[in-house]
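For reference, the structure is listed below as structure tokens.
Heads up, one of the protein chains got dropped from this complex, but the rest are sitting where they should.
Let's turn to chain A:
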Amino acid sequence: MALLSMQNISKTFPGVKALDRVNLDVQKGEIHAVVGENGAGKSTLMKVLSGVYPHGQYDGEIVFEGEPARFSGISDSEKQGIIIIHQELALVPQLSIAENIFLGNECARKGVIDWRKTNQRTEELLAKVGLSEPPTTKVDSIGVGKQQLVEIAKALSKDVKLLILDEPTAALQENDSRKLLDLMLELKAQGVTSIIISHKLNEVRYVADSVTVIRDGMTVSKLDAKAGLSEDEIVRDMVGRDMTHRFPEHSRTPGDVLMEVADWSVWHPEHSERRVIKNASFNVRAGEVVGIAGLMGSGRTELAMSIFGRSYGRNITGSVKLKGQPIDVSTVDRAISAGISYVTEDRKALGLVLDETIRFNTTLANLDGVSSGPILKRNEETRVAERYREALAIRTPSVFQKTVNLSGGNQQKVVLAKWLFTAPEVLILDEPTRGIDVGAKYEIYTIINDLAAQGKGVVMISSEMPELLGMCDRIYVMNEGALVGELAAGDASQERIMSLIVNE
């Protein structure tokens, strides 16, 4: 029996038809994957389902448990047992795990919270999701992977019939992802139906019983995954053509050392006795793509940000040389004009001015490139933004769209465009393909290759090992703030990288 049937769902935003008569059928007790390119409409569809866009703001019919459902808000759909965990986590970082789980749903008597019961129930829920933190732990002191599990525990605290996970593993390390997926399978065994959205197709294959593919706001196919499904089949439906390679061809012959970082040490901004980066030394050659592998929290982002204008940490020591000359990277604008750019992993908080347009964001780090003296040449700006929109295939009706309205993947492309426009000698990319679809990944890899072909240096921080292995000429391995190994492309493998991490 179909638990959920969404029929002919259409949803229009000013200038964008996000959903065009989409159909989605989910059977009771299955795990159903929804896949599609960035901006295909996946998140929008889930927002329609969960009442974020209430009845009346979309066309079409939702049937849940055989009854037509017309939700007027999230609390409405939650009452029916539909719980959504959004692409962006919605936990309050300053509150404890227990407080977060029962936020808005407190175990209270006459307005007074019963902490014993709260903590006890939290412990039960945490046990269910396989988390052993004490309930009073503050959420911001646990990693993203665990936070994701807390979100699920929170969902389980309500009477959940249909659990929706929008890109739950985008920010997770492989083993954390695996834990989460196994949890989904376990919940399935207990009778919980789930919908998962993901760009990681191996994970889709691992958990999904059936797959709905959406392209340009339309359902293009419904695939049965029980009998086994190849990634290529999914990809073909997603992008509308065969994609034989995941990584573009490249042949590189790295030249001289372009950037050299020596003895780089960084102390924690608040706990001044904690050394976050320990004597890191590495280099990038001209025309080379260098990867930095490591677990979450190993200090990769901190290393990159401390180099980029001391944007992280204090008491920074060490030297940075570009083409043999020491350069001043003590502020962000100096680092940029020295030729270094850094693409953040956190596009919403650190990458974009969300309320502004694509054009505004594209030129923000290089306003001098679109102005004469202090005066902005706005037509030139438009031209630049258009150029990058085309080059990066940013899906949007115009460059005057606010970035907040873009899908996650397209936001990432805007951040990338912004930094490409600074024309850096060395581009440091921090998780550049997080939340990006296969087709767009390929485009981004192509851009990276182009940069290398022009003799630029690229440093790529990534938690996706296949990506590092497929793109890099050399891979550094980082663990607990130190670079613990260096592997040439030919010698590198997932196992060797892991063993370097574990051995230290």
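Definition applied: a contact is a pair of C-beta atoms (placed from the backbone, for glycine too) under 8 Å apart; a residue touches a chain by one contact, two chains touch by 3 or more; residues count from 1.
Everything below uses one rule, namely that contacts and distances are computed from a predicted model.
Colleague: Just to verify: the chain that's not displayed, which of "Enoyl-CoA hydratase", "Anti-sigma factor", "Xylose transport system permease protein XylH" or "Carbon-monoxide dehydrogenase medium subunit" does UniProt list as its protein name?
Modeller: So, among "Enoyl-CoA hydratase", "Anti-sigma factor", "Xylose transport system permease protein XylH" or "Carbon-monoxide dehydrogenase medium subunit", the name matching the hidden chain's UniProt entry is "Xylose transport system permease protein XylH".
Colleague: Using the document's definition of touch, tell me which of A:Val207, A:Ile327, A:Leu420 or A:Ile436 contacts the absent chain.
Modeller: A:Leu420
Colleague: At which residues does chain A meet the chain that is not included here?
Modeller: 13-17, 39, 53, 57, 216, 308-309, 311, 331-333, 335-336, 342, 344, 349-356, 360, 364-365, 367-368, 371, 374-376, 378-379, 382, 387-391, 393-398, 400, 418, 420, 423, 443, 446-447, 450-451, 454
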